[in-house]
Structures are given as structure tokens and as C-alpha cells.
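Excluded from the complex is one protein chain; the other protein chains are retained at their positions.
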Amino acid sequence: MNLISDMSEVRSQFPILERILPNGKKLIYLDNAATSQKPYFVINAMNEYYSKYNSNVHRAVHALAGEATEAFELARKSVANWFGLPSGGMVLFTSGTTDALNLCALGWAKVNLSSGDAIVLTEMEHHSNIVPWQMLAKEKNLELRWVDVDSETYQLDLDDFKSKINGAKLACIIHTSNVLGTRNPVEKLVEMAHDSGAKIILDCAQAAAHEKLDMSKINADFLAVTSHKMCGPTGIGALLISPGIFEQMEPIQGGGDMITEVFKEYSNFQENEHKFEAGTPRIAEAIGWSAAINWMQKLDMNAAHQHTLMLAKNAAEGLKKIPGIKVYGDHSNDDVSGVVSFLHESLHAEDIAHMLDSMGIAVRTGHHCAQPLMRRLGVTSTNRASFYFYNTIEESNAFVDAVKSIVERFT
Amino acid sequence: MNLISDMSEVRSQFPILERILPNGKKLIYLDNAATSQKPYFVINAMNEYYSKYNSNVHRAVHALAGEATEAFELARKSVANWFGLPSGGMVLFTSGTTDALNLCALGWAKVNLSSGDAIVLTEMEHHSNIVPWQMLAKEKNLELRWVDVDSETYQLDLDDFKSKINGAKLACIIHTSNVLGTRNPVEKLVEMAHDSGAKIILDCAQAAAHEKLDMSKINADFLAVTSHKMCGPTGIGALLISPGIFEQMEPIQGGGDMITEVFKEYSNFQENEHKFEAGTPRIAEAIGWSAAINWMQKLDMNAAHQHTLMLAKNAAEGLKKIPGIKVYGDHSNDDVSGVVSFLHESLHAEDIAHMLDSMGIAVRTGHHCAQPLMRRLGVTSTNRASFYFYNTIEESNAFVDAVKSIVERFT
Amino acid sequence: MNKWPNKIQEIIDEFSDALDQMERYEMLFEYAEEIDELDKSEWTNKTRVVGCQSEAHVLIEFGENGFHLRGSSDSQIIQGLMAITAIALEGLTPEEVTGFSPNFVSEMKVLETLTPNRANGFLNMFMRIQDDAREMLG
Partner (left out) sequence: MNKWPNKIQEIIDEFSDALDQMERYEMLFEYAEEIDELDKSEWTNKTRVVGCQSEAHVLIEFGENGFHLRGSSDSQIIQGLMAITAIALEGLTPEEVTGFSPNFVSEMKVLETLTPNRANGFLNMFMRIQDDAREMLG
């Protein structure tokens, strides 16, 4: 927990944390699971690109284009290294997690599954890991099987997973829940999927922000990740694919940069990452994401996560002591992320959120793009405070005190 | 041509134009058709977003999210206004032109065309307006019809268009060529397409940078546009759709933000732009693009284009006087953009480009993602200098002098 | 010279004099209790205000004494705004209702502190009421 002693140093690198809101309150940003803030290092890297070497990449014969191409392809390597991509695996850049999940659905599953095949989802999934599969299931007549979530322990039912994966072709699983904070036993799930001959894709939108994922250890076939939740810019993410997957995929978009030759009658495609990246790539975004990774490399990710956990646990404990408040998620467990979902028995979630906002505290309220999970929990929405390593114990306490004062004043 | 008197003021707003290259030469950037440079105004707008109000958008109950949502949706309005979107039309944000063309192919054409239907392309198209249609044609058994380009006048053969459009369902046409500079008579083409009952999509990647497009006058069903060639950031573009089109489209990606309700069995989709924008949107990118539009609003686009034309014509004239150089494109015409493609009869295009680079002059060399056009012209690649409003007559002259000195020294 | 009817001007003054936003929320909660409540059992798809983040239902009628609103929401803030709207429009004719500006809520300094979503929610509700009134106008 060295981080805490250097906390003011860490915070000073995020300009927005100094923000004074229009109502005069200092911002307490607890909406990190929606998107994280960005350090100067990342903002400046993109600035520098646009100010010094902005150019289109590939097939170029001038200095700027050389610099931009090098930085762009270096960014791909940074992403590969950071996520422990096994050699022979690939980083396919996308617009974010959602785009990555859709790329898996249309570029891989559409090609490799056929009528009657089954896909396993869980009730914990984000809509981004549900709707693409529903659309594909409709098009190809596939079966979707849903794994139960226990509404007391907030864990996946592993026995249910075991029976559902049997005979299925693909499992689409959230690594870490954006509502409950639950970190699923993905290593075990991957093993079970592979044992029964299924491929598995993990939605790591939340996980990538909290732990240093190592794809070579996780051993999943696909990881879907996003930049904007891990200190990087919006507009970029990736589908990480294991060795052997590339050959099974078909491109879903056509255009510049993904071809080797175009004739009127047909075209030949590249046989590398570019095959799946039609058009001018997200150059500044890749450079920004790679800067975020370089920045986080200097952070002790484990200590950072322990700190985040401590803040979340502190908040969950505090909330539970407030009359009428229920916390959704098991924060006695260590396999959780920084999110704390809660509801008051009579005060409307949005009313609480507005009141917190008027105190400068930013939390998110709603179904968090996880309506099947909401139904399992028997609610339509929750309030969600989500912590990150740059939050402080003072902020965690201020948040609990604020909820307490709201409940006291308005019930 | 007021612009010229204010040229140093205009140039001072683009930090990169001061760039000294590693070889000590001052940058002369003539690769604008690949991507334009960005003014401080745009760079700063994205900075400000990340430093002051970065937040995920939509369904939010806190101040930052409100500010970000407002700026994001305002960006959509800026884009709509700038491109003269008729009321009832929509701006669907994409990653760029290529993504927009693919969205049209998969979201509209795939739904509305059936086996045996014909699509009209031209030999002038960029690969991004070819490959998506080839892929769709293969999947749906469609016919692709190609309109000739006259290799002497560098114009589309309108008679050929007239005969090819007959009975076709869709025409996919480049508004302004990225190789020849030719601005096609799109108003006439739209009329001819509509007269014969076909829809028409215009690839405006180049055009949007050079003229203030007015969709309500052009009257095309779809425009595909991109930010990065018109002073905005990478990673964003749009498919602009006319009134009545939205209802004929189906979403191609599933995920957050594009749904109203998700059940295990099925989902209901939004009935607005978000239906086609799954996942966390390109927030900073939209804000940056909108800043670019606001910046250009202060520029006299017409004067800017006249200036660009003057530079391109000057360069084309100069090049033609150099022994062995052939210019591809008719720069005596006023319906051209700022690109000047050329080749020397014996010096290899790449060798020339390297030599120009060593003098600090950035041009592009290759097939420019237009191989069918290259074949029509009987070449495999060209050198291409492309001018923009911030280039100067001195740069245009320096470029011609450089080519002249290369030819003199190396032949 | 007040541009609003007295009863509304009083509410505007009361709200704009409030110490801070939390006090305004408190006042909204109090107004919420005074609404002629539409019981949950009366909620139907026809009474639902679409575009609100929270469930909000209104039913309007023009009796002998003009406009009257019954409504409720699972959000007390929304129900408070509804209650004030009911006070503002009480007794008006359909013509008067359709011509009434929703701006009084801005002057209460309540709307701008709400997020665009929620402000839209209020405006949706207000427009919905005016649409219903317009329909009754024929």
C-alpha cells in the first residue's frame, strides 16, 4: 500500500481530479467502472502525436508517416506485451470492448458455428456480451444457454456452467462483473470449456483496469478489452486472439489497408492483423492507449488494486450500517473489483444519485447494461460507486457519510 | 484569396507546420489527401475534454456525465448542420469513411437488396468503396457493374453510368477522386440514379475536406464522411442518412447504448442514432471533430479551396514542364481538388518520394487504395502531392523545383 | 410585475431563496407528498410518461373547475416536480395549459442542476400533459 503515501503524487498526474464543479463542490469521481480518468502522460502523448508527427500510416515514404507508423505498430506491441499475448496470437484493434465482442461474433463464430450449435452465456453479462450473440443466434439458428448467478453469494453457479458447457461450441463470459464486482474463476472456466471442446471469450472490460491480465496464463481463446477504462483514450480497444484463431476468421469489413490486391472481380486480403482493420486506423488512440500502458507499467498494479479494494470494502462496510441500504455484491471476498452497488429500500436510486451529485460525488445509477442480472437480483437499477487507485480513503468515507446524511434527512 | 494575406496567421494555428525533421529540413507537408493536420483549437478541445469533463455519456446522473453527454450530442448536431443534413436525416457516428461505407453495405444494402440485384461502382473508387460491395455481392449473389473512367479526360463516362444504372438498386460513387482530383458531377449522378429508381451513396472522404457539402442540395441517400481529413481527429467519421432511410436499416452490432430493453430471449433496440452505435461512443473524437467544424466555420471554405486549387494548378503546370514527367488529372478544370498525381517515365515513384523526403517534402506514393483505377491508367502506382489551404505558393514552387532538380540530377 | 401567476411566483421565490440544492430537494420531497396521488394500481401504459428514467405516471382531467392532475412516480424528485406542475396548471382551460411555459422550473433553479436526462424527463412529462390537453381541445 505504498501507493497511499504517494497518493498526492499519483493524483497530481490526473488533471481532472482537481476539478471544481459548477456548484462549487470539488469533484469526487466514483464512476470509474464507466470510464477512468486520464493522466497528463496519456493526454500529452496524443497532443504530441497531433502536434509533431500526425500522418497517415503504412505504405508511406516520408518521415512523418514513418514516425506515425512506427508509433502505431509499437502501440500494438505494447498492448500485446501488457496482456501477455502468447507468440502467434494477435491484437486486432477495435473501437472498444463492444466492437471486439461483435468482431468475435461476426468474424469467428459466424464462420465456425452452424445451425443448432449452442453458446453459453451467464446472467452476469453486460449487454455488449449478450446482444451480439442474440443477433447471431437469430441469424444462424443457434441456441443460447444461460448460466445462473446465485443472488445470495453473487457468484456464478459452476455446476450449472459445467452442465451448460457440455456440447456447446463457445462460452461468452464476463471476467469481472461491472455491477457486482465479482471476479469470476476464469482460469477454471477456461479449463472446463476447453475440456468439453468449447472455445471461450472473456469480456475483460472491467478486469483489464484492475489486474494485469496474462493471456498466456488465462489461456482463453479470445479476450475483449478496452482502453478507456484503463486510463487510455476513448475510441479504441482490442480483440486479443490466441494462436490458431486467426486462420479460422473471416474479415467483416472491407476497405483500405486490409487488402493486398483489388481487382474488379475479387480482392486478396492481407494475412495479418490488418485483415480486420479496414480504413485509416485509430492512430492517435493507439498511441494514447500505449501511453496509458507505459504509465501503468510504472505503477505497482497489485498494490494499486489492493488500495482500490480497500476503498471499496470500506464503502461497502459503511453503507451496510445505514438503515434501509442493501449492498449487492460480496465485499468480504477478495475476488472483487472496485464497484459497490447498492439500493435504499424507499429512496429512489436516481434521487440518491442527484443528491450525491449536488455534493460533488459522481456515481452511476441504472441497469448498468445488465438487465438480465438486474432481474435475477429482483431490481430494475442500482446505485453504483466504483473506485480506482487514484481515489482516497477520505473520498470513500465522504461518500459513505453523504449517503448516510441523505438517508437521515429524507426518510 | 484573402487567405493568402492571413496565411501566417492560419499556419500559426497548426503546430506541426513548424516541424523540423530529423534530417534538419523544415517540413513541407503535401500529403493532405491521406490525412490533414490539426489546429491547436482541435487539439485543445480534446485536451480540455480529458482534463476537465471526461466521463462516459448517456443515462448519467452526475455533473461530468451531463457535460460530456451534452458536448457529445452537440457534436452530432454540429456535424448535421455542417453537412446540411435535411431534417429527419441522421448522423450515425462511425470510425471513418470505411466504417461508414461498410455500415451502409451491411446495415442497409444487405437488408434491402436480394439475389441478382445490381450495384453500380466506378473505376475511380477507393478500395473502401469497392471491397465492402464485393464482400456483400459474394454473400448475397449481387451483380457489380463498373462505370468506365476516361483515361484521357480523367472523367467518369456519364453515358456508361446511364446505361449501368438502368435497373440497378444502388450506386456507390466517389464524390472527389483521391488520385485524380476529379470532382464528379454528383448532383447529376444523384438525379440519374433516382430517376432510374436506385439509391446512391457518395464517398465524400476527400470532398468533405474541400467543399462545404450540403446534403439537402446534393440529395444523395447516404454520404460517407471522415474527420481526419478535415482537420479533425482520427477514429471518427459518419454515415449521413437521408430521411426515410433509418427505417430501412438493421443494426449490425449489438451492445450497450443501442438497446431499450434486454431479455434473455430477445432485445428491443433504440429507434434513434444509438441503434447503430453500440458501446461507449467515440466521445473525445466527436468533440474534436466538432471543434474542427467550428474552426472551419470561421474559415471562408470557398476562398480556402480556391487557394488550394491555385497551389495544385501551379504544381501541375510546373511538373508538366519537367521532361519525362506525366501528370494524371486535368488541372485546367476547376472541378478538381488539391491532389496532383504524377510519374516520371524512368525514375521509380518510390525513389522520387525518398528524394523528396530527404528534402523535407512529404508526398505519398503507391496505388492510393485505387488499384482498378491504376489499371485503367496503365500504371501500378503514382506519386501524389496533395495540397490544403494551409500550404503556400512557396511550398508549391519548392516542390516543383525539387522534382525538377531530382530529374536533372538522376536521369 | 410578476410574469407568473402568484401561486407559482411564490414557489419560484421559495425555491430560489433556498440555501442550497439539498434544501431544494427537501422542498421537492415535501411537495411530492401534497400531490393528488395516482395509486400504483392505476398505473397503465397509457398513464406512463415515456422518456423518464424513473417510472412516472400522470392522468389529467378537465372538470368543472378546469385542469386537474393526478400523478405519481417512484422518484420523489420527479413526483415533487409533478406536484408543482399540478399547482401551476390547476384550474386552467385546455388552451391555457397548452400555452403554459415550462420555464418556471428553470427559475426555481432546479432544472439546471438536474442532468440533461432528467431535465428531459421533466420536459417530456410537461409536453405529455400539454399533448393530452391538446387532444382534449379536439
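Per-chain numbering from 1; labels A, B and C assigned in written order.
Rule of thumb we're sticking to: contacts are C-beta pairs under 8 Å (C-beta built on N, C-alpha and C of every residue); 3 or more make two chains touch, one makes a residue touch a chain.
Quick caveat, the model's predicted, so the values are computed rather than measured.
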{"item": "Residue among A:V10, A:L30, A:M46 or A:A60 that touches the chain left out of view", "value": "A:A60"}
{"item": "Identified contact with the non-displayed chain, of A:S36, A:N56, A:T69 or A:Q371", "value": "A:T69"}
{"item": "Omitted-chain contact residue, chosen from B:D159, B:D335 or B:E350", "value": "B:E350"}
{"item": "Missing-chain contacts mapped onto chain B", "value": "23, 347-348, 350-351, 354-355, 357-359, 366, 409-410"}
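Definition applied: only the chains that are shown with their structure count from here on.
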{"item": "Graph distance between chain A and chain C, where chains that touch are linked", "value": "1"}
{"item": "Chain whose mean Cα position lies farthest from chain C", "value": "B"}
{"item": "Where chain A and chain C are represented by their mean Cα positions, the distance between them in whole Å", "value": "39"}
{"item": "Mean-CA-position distance for chain B and chain A (Å)", "value": "31"}
{"item": "CA centroid of chain B to CA centroid of chain C, Å", "value": "48"}
{"item": "Shared-contact residues (touching 2 or more other chains) in chain A", "value": "23, 350, 354, 357, 365-366"}
{"item": "For chain C, residues that touch 2 or more chains besides their own", "value": "53, 115, 118"}
